[in-house]
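The complex appears here without one of its protein chains, the remainder shown in place.
A and B label the chains in the order they appear, each numbered from 1.
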Amino acid sequence: MATIYIDNEPYTVEPNGRNLLEVCLSLGLDLPYFCWHPALKSVGACRQCAVILFRDENDTRGRLTMACMTAARDGMRLSLTDPRAVAFRASIIEWLMVNHPHDCPVCDEGGECHLQDMTVMTGHVRRDYRFDKRTHRNQNLGPLVNHEMNRCIACYRCVRYYRDYAGGRDLQALGWHDHVYFGRMEDGTLESPFSGNLVEVCPTGVFTDKTLGRHYTRKWDLQTAPSLCVHCGVGCNTMPGERYGLLRRVQNRFHHEINGYFLCDRGRYGYEFVNDAARPRVAADPDTVRGWLSEGRVAGAGSPRASLEANAALRALVGAENFYAGVAPAEHALVALMRALLEVHPTPPPSLREVEEADAVLLLGEDPTHTTPRLALALRQAALRPPMAAAGATLKIPPFDDAALREAVQDATAPFFIATPQATALDGVAMQALRLAPDDVARLGYAIAAGEGEIAAALRNAQRPLVVAGFGSGSPAVAQAAAAAARALGARLCFTLPACNSLGLALFDAPGVADMPRDVKTLILLETDLFRLLPDAEARLRKVKHVVVLDCLATPTVAAAHAVLPTATFAEADGTLVNYEGRAQRHFRVFPATGDVREAWQWLDALRGVTRTFDEVTAALAALPAFAGVEGAAPRAEFRLLGQPVPRQPHRTSGRTAVTANVDVHEPTTPPDPDSPLAFSMEGYQGHPPAPLTPRFWAPGWNSQQALNKFQQEVGGPLVGRPTGVHLLPVNTGAVPAGTPPPPFQPRADAVLFLPAHHIFGSEPLSARAPGIAALTPAPALAVGAALYARLGGGPVEVRVGDAVLTLPLREDPALPVGTAVLPVGLCAEALPAWGTLTGGPRDA
Amino acid sequence: MLSILHTIWNVFTHAFHRRVTVRYPEEKRPLPPRWRGRIVLTRDPDGAERCVACQLCSVVCPVGCIALQTTQDETGRRYPAFFRINFSRCIFCGFCEEACPTCAIQLTPDYEMAEYTRPALVYEKEDLLIDGTGKYHDYNYYRVAGLAIGGKDKGEAEHEQPPVDVRGLLP
Partner (left out) sequence: MLELLRQALIIIGVLAVPFLIASGLTWGERRLLALFQDRYGPNRVGPGGVLQVAADMFKILMKEDWTPPFADRPVFVLAPAIIIIATLSSFAVLTFAPGIAVADLNIGLLFFLAMSSMAVYSVVLAGWASNNKYALLGSLRAVGQMLSYEVFMGLSLMGVVIQAGSFSLGTITRAQQHLWFCVPQVVGFVVFTIAGLAETRRIPFDLPEAESELVAGYHTEYSGLKFAMFFLGEYVGITLIAALVTALFLGGWWGPVLPPLVWFLLKTLVVIAFFILVRAALPRLRFDQLMEFGWKLMLPLSLLNLLVTGAVVLWQEGLRF
């Protein structure tokens, strides 16, 4: 505890190596800033956070200093309101604005612009500059991020985030003096899969969301609700925004333990599948479907991309013994294994914050950048932070002095070891990156568990070691080896998971859909695309008399169904999802579904002939032992603040008497929401709601995302109020299932081992339908080693694996282990890795 | 007491004064150009739509009677895809005109817009857009904005230097 005097007022603060800017903001004081970012820390480039610092109480003159570069210490005296500091800050803004264009009306940042906020905060309300402004040409940075360089104030946040934090290489500061240019060497799509965060990192409108720009709506008109990303198993918190029935964008919703300040591009830009014109929207007659239910055996397949409530409603409809998990057999077994391994592990799975704090990492068989991308960004921090912490301690550099610390460590990284078949995006920060076939990766894991080799030695010295594996390798042996290694090292164990509710579905302990009996008369498929899961899907469906599909995507299964009940997407539904840690979190409806579309659990309840509220569905779910306590994920629907619900619309929402006036000149009533404490309205509680219900970050004078500072207990800390989510997974429950190292991998002359390749863009079925993501999805190609590539001459090849036959172009990956090839997932329903054959294509022939 | 009687008398004498009422439909008063009546969307001096669909008018409107959707042409010029004013709600406060950064939305001295049904008071862009510049003759927002649009490249707006050559070595 320390006492700091700000403008002669004593404040008790916890310095903790924080700077004065962080202290001031944590105290709720307004101090303008640009180059400091709570995750990127300080460089002192913009000079906007100037304060007057006094030596002691007798010092009346003080000196001007940058708050973000000064560590907070006990007894410090500073002034934010000293006229000299105020004038200095105003002059800084004035100079920043000299070249700033007259763009606000056509700038997508307008209305949520940190530069606007800071300009107003410093009181610079009139431009006196009468001379010519410098201009820049823009670059086309691909389908996701828009570039408008004129608006740059040269705070350097973008390159610091992109290069230093996210490890991108193609965005840089070019040119010099007031010509400095933030862009690429030439036009082209930004390579980093985390480029979307530039939109939120850049305090101006240089980098904006290109998908939002195509259907632009200002922040003050977006109806938002607390939501979750549904595009992988990490469970990042998001804030999707809607207007006129169209989902307009997704923004990051800070969660201290999970996504922090950043999302990946799949999560940020995958939302457009909600607006897909091809979505099923016409419902079959539910009474007819109800009639089918009594015609004989009924079975249902739940889905890892449907909420717990939807799955529970299906289970209640068909009965527990007829409830199956709509997951491919291999994946089903693997997820069940990983769940079992996590439950017996002595420590719970680490949150992403704990991943970032790890000081040694072993990554087995997994390329998280393409499976659970946000985890990869966290792992990168785990690789870079320990040397910076060490340098800070020896050189006495405060922890917020980012530039100095990075200068001090240069390219040093933590003990970070990767063993995968293919190159990963994290190889650059690894001490060692080994290219091994999955069985060899597993053998390495067991060897480390046995304490053999230098990797084991390096990991054993760590305080907070971490072992990461997952579904990406498709190999149960790797998962078991990872668990063995983690147990031996006393490390945290982290498994990646494919879908937003994979673990949630696994907790139902249902058999996989492949085990479904063949005498089923009526099959109810909940958000399950059988063609993606089972090679014999078509034959199976033909045998079923009535196929009922509930889905929000136009899948081949929907096309083959006898009855389709269109379901709501995550943005139109309430639901609870369980992420890779076993954390159950709630997402809320952003806007009500229109037409025939209903929430899946509502359809299923209707088929069962019951009417329940969402809370009743959750309560019934909580009665199952595996889900005890799940209703604590968010407040119940009756929850009120000062008797009021939480409004989904900002208090400035415009056009309420005109939006529907062309249809009916009488204003519509707001749709009721019996399922949550939120309202589809601008009326309601205007203060800060508890974290699980926070629909947006806004505070008076803080219109940008950076209003987040006002919602945190302290800068960078958790949100105020109760934490979001509850943990469902038990820990340390018993004996370790025995695992033995597989025999070493032997290449075969007559066959090739096809390994699965996931890609951040395209491998996940929901986001694959978003135009921005689809534009970046690489054309399917088979990756082979150098020798094979030379032999096949680069031409298209015919791949036979299981019953599937595919013709694919070739791509060379020289580091691939001999005897393996890498096949993109989703092209066929065969389980990978699998042995198959490869024959030269037409050009070879 | 007397003053009360005086007042009554005074008021009584007004019975023989000239009446000040203007008998409206027969007689019309000339209105100043800044009268706040029917709203129009104007064009810039080059004849192009002035509105850039910034949504400032709609957010400032105290009764929320303006709704629009932003869109842009292939050159990046922004304009409203639709623009709707529900005049049955408008209170003719003029805030929208004050907020408009492009002088696009303007109130005119036309107040004769009574209708027998409310839906007839819902005006779409076709009903609002006029062919002239309205009260402000010279302003062309895109001439001062930094955004490049069709016919105006970077560096061609007022008070702009030509675009920086990032690869240039000259100071």
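Operating definition for what follows: a residue touches a chain if its C-beta (ideal position, glycine included) is under 8 Å from a C-beta of that chain, and two chains touch if they have at least 3 such contacts.
On a predicted model such as this, the values are computed, not experimentally measured, just so you know.
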item: Where the missing chain makes contact, among the chains that are shown; value: B
item: Residue among B:His14, B:Arg29 or B:Arg167 that touches the chain left out of view; value: B:His14
item: Positions on chain B where the hidden chain makes contact; value: 4, 7-8, 10-12, 14-15, 17-21, 23
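As a working rule, only the chains that are shown with their structure count from here on.
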item: Distance between chain centroids, defined by C-alpha means - chain A, chain B (Å); value: 44
item: Chain B-facing residues of chain A, complex; value: 101-106, 110-111, 130-138, 148, 150-151, 174-175, 177, 179, 181, 183, 213, 215-218, 220-221, 244, 652-659, 661-662, 665
item: Residue ranges of chain B in contact with chain A within the complex; value: 52-56, 58-59, 61, 63-72, 78, 84-86, 88-89, 101-102, 118-119, 121-122, 124, 141, 144-148, 154-155, 159-164, 166-168, 171
